[in-house]
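Heads up, one of the protein chains got dropped from this complex, but the rest are sitting where they should.
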Amino acid sequence: MTELNLTLKVWRQAGPDAPGSFDTIEAKGINDEMSFLEMLDIVNERLINDGKEAIVFDHDCREGICGTCSLMINGQAHGPQKGTATCQLHMRKFHDGQEIVIEPWRATAFPIVKDLMVDRSAFDRIVESGGFITAETGGASDANLTPIPKPVADAAMDAAACIGCGACVAACPNSAANLFTSAKVSHLNLLPQGQAERYSRVEAMVDTMEEFFGSCTNHGECQEACPKEISIDFIALMNKDYLKSKFKNRRMLSRR
Amino acid sequence: MELNSKIPDGPIAEKWTNYKFDRKLVNPANRRKYDIIVVGTGLAGGAAAATLGEQGYNVKAFTFHDSPRRAHSIAAQGGINAAKNYKGDGDSIYRLFYDTVKGGDFRAREANVYRLAEESVNIIDQATAQGVPFAREYGGLLDNRSFGGAQVSRTFYARGQTGQQLLLGVYSQLARQIGLGNVALYNRTELIDVVVVDGEAAGIVVRDLLTGEVTSHSAHAVVLATGGYSNVFFLSTNAMNCNVTAAWRAHRRGAAFANPCYTQIHPTCIPQSDEFQSKLTLMSESLRNDGRIWAPKSPDDNRPADQIPEDDRDYYLERRYPSFGNLAPRDVASRAALVEVSAGKGVGPLKNGVYLDFSDAINRLGEKVIEERYGNLFEMYERITDESPYKVPMRIYPAPHYTMGGLWVDYELMTTVPGLYATGEANFSDHGANRLGASALMQGLADGYFVLPNTISNYLAPKLGTTPIPTDHPEFQAAEAAANERFSGYLSIGGTRSPDHFHHELGQIMLTQCGMERTKEGLTQALADIPALHAEFKKDLRVTGDGESTNQTLEKAGRVDDFFELAQAMCLDALTREESCGGHFRAEHQTEEGEAQRDDEHFAHVAAWEWTGDPGKPIRNTEPLTFDNVHLAVRSYK
Partner (left out) sequence: MASTTVARGPASGGAQRAKRKAPFPVEFYRSALGKKYVMALTGIMLMGFVLLHMIGNLKMYLGPEEFNHYAEFLRELLVPILPRTVALWGMRLGLIAAFGLHIHSAYSLTRMNHAARTVKYQSPRDYAAANFASRTMRWTGIIVGLFLIWHLFDLSWTGTPGMTFVRGEAYQNVVSSLSRPVVAAFYVAANIALGIHLFHGAWSLFQSMGWNNPRFNVWRKNVAIAFAAIIVIGNVSFPLAVQFGIVHVN
């Protein structure tokens, strides 16, 4: 166990439309076994003890699965460790005396709520427009009726692992949400159950996505930032399905 | 208070079918005339809101998260039980029912558990239809694994992320209903009070977590699906924001709170590494399929794990419970770990864990197979501890994880307040004194998809033609005023200690006195200490910031305030229940071998606590439990 003395530069912003700026906060005596958010907990506890307002940041499960946590840490979404959400990032990845700059996700579609907290509702809007298989409760047939080849189930699971944290958008130089959207699309479009709505799904979800986010120019930055290491191969799959949706979807599907 | 469980007549296997036929229905065209509030959007709440929306009701769904997909159901790792018997190893609805009643140490209601086992098979079908990517075999059929407390393979899973995938399934269906306009979603909105008018649930008072604005919402019925209260221990596997406020506020408005002392300590969590830690991380119980649990035989053995020879290792679960071995139920496994660590045989820098060793499994199956089964769990462990479980055994220790207790509900999942329902972990109904692994997901989804949407019409049907109580009713106005006063109160105390500080201290008391092992002295002490600490909280709390914008310190203050009152009910319940059963272990009541000793003569009942206005003096009501199908027996996993 080592003790770290750190200098934090934390973005503080009182509200969505308020101006913001970096606040320099000394974080002394941080145990390197701590997680990054535990470090922030301690900083907050000290701020409260000093009569100051605690830093607002989103967090919940702290197991890397709920996708609530965010943070741009030293210019990297979820910090320096690959495949790791901020809540699972540990202080042993930092060194004594280091300056750590913490900024909120920045995208027009993710307005800042306060300090480091942003509103990611745009993701919900994308899912609401088509990120589902219409399967009303009670009407399902036996689960083993349709065998699904293991590689297909595995590929769907790879896509479904997305935690919706928004790191892909945050990391993308264009604030594109193609990795998120393609993960949601691919999860369902790969499975036999998802075929009926395959093309209407991709069309609706992409169109909704484009109301909020930028466009993909294939930097690949999202894949590197993704705490679940979701592959940009899914973006290609979405592109292909979107093209098909426009050129094949219309009468051809019903004519067959 | 009268506790009418409304269990339908007939043989156990026909009760649910009979009920569904006998209940009153609401005609599809009339459903849009009803408003229903669902609080919480995890498995139970999200599934209920989506299904009710599909059926045609007007649903308002509330979550304090930014999105329904964040609910803590998402963190469940291992799997979900279902009596599909796809493996042909002798599973059946009756066996799942039997295992669950027995696993709950005979403190659950038989009829509810049977219904749960019946619906379990539909859940798998439903989830698969929604596109939940359950693990498959090479032939394309669904794969299963085993979990604690069962000798059949009935656990369906999606890698180590089963809860996530099931919740995303629920979320997708809920999102569809939101998109269609059948459900209105209020995010980042926290329930502050439940409003009861003329003895019936009239609506809720909520606080917008972004603006601090307090508003009221009324409906024909209110469903609480707000999860459990393990965070009363401060350190638990629950998400940071899990809290008891919704259930507790309902309790204060007349809903009885059942068996608050039934808490589950999960045996396989990563041990605490320092005193500032705020959250413990669970390692799925599924690891016990292939991992062997051991501790050194001697307390003085400080050698690294790989240098301790076989002869000096004590595989204590395999030794004490030869037939179930490492797959003993959670309460049994947890207490056994406590015994080892208390005897000084703990491992790790703080000597606060035992080993979960995969070397045998890796030798037998190869690293690749183990990686396929548990790769993501191993990675998570390594990220947290900087040790690779492929090379050194994991260190694990029990941590508070799940609460079997909760709002008392009848067979219809209605609390003692008519029109107020509780589903999922928020109610008490199905797990008795101990929950078996992979059963929480099952219960949440059964309640949300299949039970509540069927039972709620029985209450709503006679209300046809009525409109919800308007929110300018004096009861709503009074509740809103009280809520505003409550939060401005926290801000104006101006003391010296943060809500977290008090929470930490409360958690210490609860872990020591009301944790894995409870004693009369300890509980009595806790019942003196908690109110004293609560009084200090009211005098010395410090909340910085304001009440008009996002203020997580203020949110926490409200939650901790309610934990203080709940903690007293837990200790009181634990003190009154003079027996050991499941997760409730009273040191005074154990066999010579150290196993839990039940007292069926005096305690084969549900204790449902009634609010009196004084958190230290609630009234204890009982609902007797009868066991017509599974005979009361000493639970043995030997």
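For clarity, chains are labelled A and B in written order, and residue numbers in each chain start from 1.
Everything below uses one rule, namely that a contact is a pair of C-beta atoms (placed from the backbone, for glycine too) under 8 Å apart; a residue touches a chain by one contact, two chains touch by 3 or more.
The structure presented is a predicted model; accordingly, all values stated were derived computationally and were not measured.
Checked against the full complex, the one of A:I25, A:V43, A:C87 or A:V113 touching the unshown chain is A:V113. Listed residues A:A122, A:C162 or A:L188: the one in touch with the omitted chain is A:A122.
When you scan B:A108, B:I178 or B:L452 for touch with the missing chain, the hit is B:I178.
Only one residue from B:Y186, B:W294, B:F378 or B:F428 touches the chain missing from this view: B:Y186.
Within the complete assembly, residues 60, 176, 178-181, 183-187, 208, 210-211 of subunit B touch the chain that is not shown. By the touch rule set out above, subunit A reaches the unshown chain at residues 9, 11, 16-17, 22, 72, 74-76, 80, 82, 101, 103, 106-109, 111, 113, 119, 121-122, 124-125, 128-130, 171, 173-176, 204, 206-207, 210-221, 223-225, 232-233, 235-243, 246-247, 250.
To be clear about the criterion, only the chains that are shown with their structure count from here on.
Between subunit A and subunit B, the centres computed from C-alpha atoms are 27 Å apart. Listing the residues of subunit A that touch subunit B in their complex gives 1, 14-15, 31, 33-35, 38, 41-42, 44-45, 47-49, 51-54, 56, 58-68, 81, 83-84, 88, 90, 92, 113-114, 117, 119-121, 123-124, 127-129, 131-144, 147-150, 153-154, 156-157, 160-161, 163-164, 187-188, 191, 193-194. Of all residues in subunit B, only 47, 50-51, 54, 65-72, 74-75, 84, 86, 122, 124-131, 133-142, 158-159, 161, 163-165, 168, 171-173, 175-176, 178-179, 185, 187, 210, 239-241, 273-274, 276-279, 281-282, 379-380, 383-384, 386, 449-450, 453, 496, 498, 500-501, 542-545, 549-553 touch subunit A in the complex they form.
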